[in-house]
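Of the protein chains in this complex, all but one are displayed in their positions.
In this document, chain identifiers A and B correspond to the written order of the chains, with residue numbering beginning at 1 in each.
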Amino acid sequence: MSKNVSSVTSLNDTAFYKNQYRIALRNCGIIDPENIDEYIAYDGYKALIKAYSSMTPQEVIDVIKASGLRGRGGGGFPTGTKWQFTKNSVGDKKFVCCNADEGDPGAFMDRAVMEGDPHAVIEAMTIAGYAIGADQGYVYIRAEYPLAVKRLQIAINQAKEYGLLGKNILNTGYNFDLEIRLGSGAFVCGEETALMNSIEGKRGEPRPRPPFPAVKGLFAKPTVLNNVETYANIAQIILNGAEWFSSMGTVKSKGTKVFALGGKIVNTGLVEIPMGTTLRTIIEEIGGGIPGGKKFKAAQTGGPSGGCIPPEHFDIEIDYDNLIAIGSMMGSGGLIVMDEDNCMVDIAKFFLEFTQEESCGKCTPCRIGTQRLLEYLEKITSGNADMQDLEDMESLCYYIKDNALCGLGQTAPNPVLSTMRYFKDEYLAHVRDKKCPAGVCKKLLKFIITDACKGCTLCAKKCPVGAISGTVKNVHTIDQAKCIKCGVCMESCKFSAIIKG
Amino acid sequence: MKTIEEIYQIREKTRKKLGVDAPASETRIVVGLATCGVASGAKPVYDAFKKAIKENKIKKVTVGQAGCIGMCKFEPLVQVFVPGQPVVTYVNIGADAVSQIIEEHILGGKPVAKYTITQE
Partner (left out) sequence: MSKIKLTKVAFKGTTAQEKALRTKLAELKSVEGALMPALQAAQNIYGYLPIEVQRIISETLDISMEEIFGVATFYSQFSLNPQGKIQISVCLGTACYVKGSGDVLDKFKENLKIDAGDVTGDGKYSLVATRCIGCCGLAPVVTVNEKVYGKVTVDDVANILAETK
């Protein structure tokens, strides 16, 4: 054992935490989420009291604007500007909505906030209600998060009991009430207009914009919609001021961002880092690197709407605009690390399968376009595509981007475009050489028995389809026509004599 | 319904209880109980702490819950706040570790090193 090994008694001392700065997650893991008193102890509802007692609604919006906070759900639209538009809209009734329909595979920061600090969302939505002139809010949560729903409901009940929600809040004369609405398993409902349709009790299909929700949103009234993580920043900005928040981050992206680190990385988990932190810091220092000494190949951000960051951009400072510039996007914050064993065409196919399945079917470019796109990818990964297919697939990508109705369709081709941009050689290998360099695409895979074979016959016995033949103590062979590439032979060989070719 | 004044009183009272500004009067054992924690088996750990405190009639120790701390691979995860001492984080523990932690750390005052994180 090396002498540098030291015992760490608190998580706060680990490299995982030292590089983080927690605003949205500040209370997660610290307070009891089912006890409103503990939230209040850590300055909870202090921002609401401050807004009610010493700020005008316009002053609240000005602070949010000046802070530079941008939407954390993916789009990155300036939150203060959104609030301003909604405030300026004329309407007898206005709504504040929270998007908690976290659907990206691999992202779970919104769940963490709702399960660990639900009052932060309630307080922020009440502040938003004050700023835009709304007295009713809705939180739209996916039903797959039962614990988050339960804790949020407990928090709403406690807030009502304390007079922090409802009529005449804290005797100030202001009203704000909050209701939970559950999703029922439709990814597209993360899109803002689809979400509102769903709350209205309709099919969760997107609506054309304009009119934008700030003008005509939920129940055709002016509506502000932000996601959970965005709301989790609001109270801290009101308390500490716009300058405090905007001192963190890059020129155009302020504050912090929560990422769900996953994939081929030592420390999977939730991390909150200042905008502008490099990918290198996230992966090597916070994430602890890639397990098994494997080589970094790409980081995928933005889920099914995003793209890949290749090794040449390893030192990129992560913010909204830098990610867009290299063909990816911030998205809701999933960050999946991939190593040399991942096939990038296969990854693109995985995301397309997802968006294809979740396409709501309302507009043709998305409904049929994603299906055609997936067919191209299946053709490529099974070794049946030619160079013309690659070209056609690329132009189809741009067609879908330009013509789909909502964000889901417009961003669906991103995983394909981004992998084609940085990993063209892998596509070429599949198309021209009929090979999958990472050895992932089964139809292009070949198992070969080398001379290291001792003729033990184990593989022949294990093969579920009887594709392996040979006699005792002689090198065996695999009948490629029969082989279904399940890999059982390679796993069972005691002499490592079977390789992927 | 509370007034603004009452909210501030709750704040001061709870800060004392949690030991935010000055050492608290009670030791707190906090178990991470978000979905991820529960899935990796944190609920039996929480129950075991509750039971052990009650059965051994240990005074001035409370067992509480918290949300996700962020480090998935260390779940179930428990933090122990002894007044006036740095916080101790126990990782990957099961209900079988509880009696030793109670005995050596909570009663004996010595953190159980084998359940904490070691790093280079």
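FYI, contacts are C-beta pairs under 8 Å (C-beta built on N, C-alpha and C of every residue); 3 or more make two chains touch, one makes a residue touch a chain.
Quick caveat, the model's predicted, so the values are computed rather than measured.
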>> What shown chains come into contact with the chain that's not displayed?
In response: A
> Taking the entire complex into account, which one of A:199, A:238 or A:493 touches the absent chain?
Replying inline: A:199
> Given the contact definition stated above, which residue among A:58, A:184 or A:469 touches the chain not shown here?
Replying inline: A:184
>> Across the whole complex, list the residues on chain A that are touched by the chain not included here.
In response: 143, 181-186, 198-205, 219, 360-361, 462, 464-465, 484, 486-488, 491-492
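The rule is simple: only the chains that are shown with their structure count from here on.
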> In the complex of these two chains, what residues of chain A are touching chain B?
Replying inline: 2, 4-12, 14-16, 25, 27-34, 37-38, 40-46, 49, 53, 108, 111-112, 115-117, 145, 147-148, 162-164, 168, 170-171, 267-272
> Considering the complex alone, what residue numbers of chain B touch chain A?
Replying inline: 1-4, 7, 10-11, 13-15, 17-18, 20, 30, 32, 34-36, 38, 64-74, 77, 79, 86-89, 91, 111, 113, 116-120
